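Have a look at this one.
Every protein chain of the complex appears in place save one, which is left out.
Presenting chain A:
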Amino acid sequence: MKKFRLYYDKDREQDWLQKMSSEGWALKKFFLGVYTFVPCKPGEYIYQIDLLENWDGDKEDFASFMEDSGVEVVSQWYRWVYLRKKAEDGPFEMYTDIDSKINQYNRIKNFFRAAFILEMGGFLIEMNAALRTKSLLFWIFAILAGVFAILFLRIVWRCQWKIEQLQREKG
């Protein structure tokens, strides 16, 4: 089964994968918003999502470390990784202390901040072209770039909010 979704919050995405697993659908692959599921025993797996530090340098190292630790790497897309463990093997949480949780949200925040800046640049270029040529196509591009820029900015804020929550917890 395939489902198309766009998530901008990895915690909600994780909850959704968990819900799918409890209904007997295990994520097998992720690509560009398309999630491929295969049947499983209801609640068989616990899913976690992570963002790697580097563009490609530590991909293999990370994957083999996880496999060695009894974690299955389900799908990798870009720097995003989908991981799972059988629920019968006990609880599964990638990050168990506040510092490493803050680090993870910082990675995600920086990732989307870069995406926001890129998209903002795109927006300005398209806006400029639209104003000059008065072409409908450029207006559409400009609006699309603007919408994505706002979306990315929201993720940056969300991460910032979560980081501040965690820092407060830490005291």
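Some points to look at:
Here, a contact is a pair of C-beta atoms (placed from the backbone, for glycine too) under 8 Å apart; a residue touches a chain by one contact, two chains touch by 3 or more; residues count from 1.
Simple rule for what comes next: contacts and distances are computed from a predicted model.
Not shown: a single chain whose UniProt protein name, out of "Transcriptional regulator", "FeoA family protein", "Antibiotic ABC transporter ATP-binding protein" or "Branched-chain amino acid transport system permease protein", is "Transcriptional regulator". For the chain left out of this panel, the touching residue among A:40, A:71 or A:108 is A:71.
Of the listed positions A:18, A:36, A:75 or A:103, the one in contact with the omitted chain in the full complex is A:103. Think of the hidden chain as still there; on chain A it touches residues 48, 50, 62, 64-66, 68-71, 91-97, 99-100, 103-104.
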